[in-house]
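Handing you a structure now.
With one protein chain held back, the other chains of the complex are shown just where they sit.
== chain A ==
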Amino acid sequence: MNFSEVFKLSSLLCKFSPDGKYLASCVQYRLVVRDANTLQIRQLYTCLDQIQHIEWSADSLFILCALYKRGLVQVWSLEQPEWHCKIDEGSAGLVASCWSPDGRHILNTTEFHLRITVWSLCTKSVSYIKYPKACQQGVTFTRDGRYLALAERRDCKDYVSILVCSDWQLLRHFDTDTQDLAGIEWAPNGCVLAAWDSCLEYKILLYSLDGRLLSTFCAYEWSLGIKSVAWSPSSQFLAVGSYDGKVRILNHVTWKMITEFGHPATINNPKIVVYKEAEKSPPLVLGRLAFPPPRAAAGPLSSTESKYEVASVPVSLQTLKPAADRANPRIGVGALAFSPDSCFLATRSDSVPTAVWIWDIQKLRLLAVLEQLSAVRCFQWDPRQARLAICTGGSKVYLWSPAGCVSVQVPGEGDFQVLSLCWHLSGDSLALLSKDHFCLCFLETEQGVGTAFGQRADHT
């Protein structure tokens, strides 16, 4: 495992292009585009102000930089560096900006969610969509980029509009039986839309593309409801994490619950492997992974090393006592992610912030629990295989695969606090983001890469 040198970064803005060739990162008002393999700078763009959001177009030809404070969006072309485009939302303000799937339209949401403006890069036409709902996830495109589903709020009622992306024509418009719609999400096959209510009520509705209500699911009443929702990549399962600390898996045939996964604070089943991160520096290594074997020891780069130990059951995990009298209590399943092969589900229960739970979807049971020393910030699956990368805001990155798990110290002078991470499309490299810097972690030991970027580290 090799690490690149450390580059400057601001606002955690660092993204691989969808085709995997480039890596865009922001430093204050500058946008730097590098080659994803060699990390040589390909382009450098200067925006008018501090960049707050970047997004690659689907064809990796354009990059959108949103400057929310100024109500501006600047678009850059990778092929034609001299080409530029600036969209000013004026006094209406700007709170969100995103690409349409065709990469030729930009959807800007004005302040107070007054409307969504659709700007075209091909023609002068501008479309407006009124009444967008200000919610967690109100805009979603299908995977194939044909349709846009939009949450709306009119006359104190929730609606969903389905629009055809090619000409922004309204295809379907229907009201949803929700008190306060919190989010919508297309199934990966683009035929089913999941819509869920706000946390005050546990309710999830499933709509067909043509607007028919397929099913509704309500697990319980009178308590805080859904916190997170995730479709499996095969569209076969819908995982719903809720405030009662459980994940419920719905199937795509009957839309009924297959199973529910609780997140107990103590693990008694000896079949479950509990990896416990231990901060020590003994030569003994537990929980080794089938990652490439360590290259020659590069010397002690860090003072504290950590490793995983397989804890013997029963294990009791550290739990937080949630403040019951505050809004948004730290309980419930706050993060859910299916592995790309739909075989595993990683979850984090917010009342046990240091643990990541990995569930086997084929056997519908808990497979492993990773207990970290500090709270888990973010985790993401390798897009190619069942390999999960986790960061906790420390100077380490953690990887889990069915074969085991490993913690890797990020080399470099000073502390490199990994706050976020994102995988390269190929699963060969991983961008690790800290507050002011980022670096790349190459998981494949390719000679060229290894020699090009000097600093190496071996995993503990």
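Simple rule for what comes next: a contact is a pair of C-beta atoms (placed from the backbone, for glycine too) under 8 Å apart; a residue touches a chain by one contact, two chains touch by 3 or more; residues count from 1.
By our rule, contacts and distances are computed from a predicted model.
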Protein name as given in UniProt for the chain not displayed, "Trafficking protein particle complex subunit", "Mitochondrial inner membrane protease subunit", "Afadin- and alpha-actinin-binding protein isoform X6" or "ALA-interacting subunit": "Afadin- and alpha-actinin-binding protein isoform X6"
Which residue of A:D59, A:D177, A:D360 or A:D436 touches the chain not shown here: A:D59
Residue, one of A:T46, A:S208, A:T254 or A:Q385, that touches the chain absent here: A:S208
Absent chain, residues of chain A that touch it: 58-59, 77, 82-92, 102-104, 112, 114-115, 119-126, 146-147, 153, 155-156, 164, 167, 169, 171, 179-180, 189-191, 208-210, 222
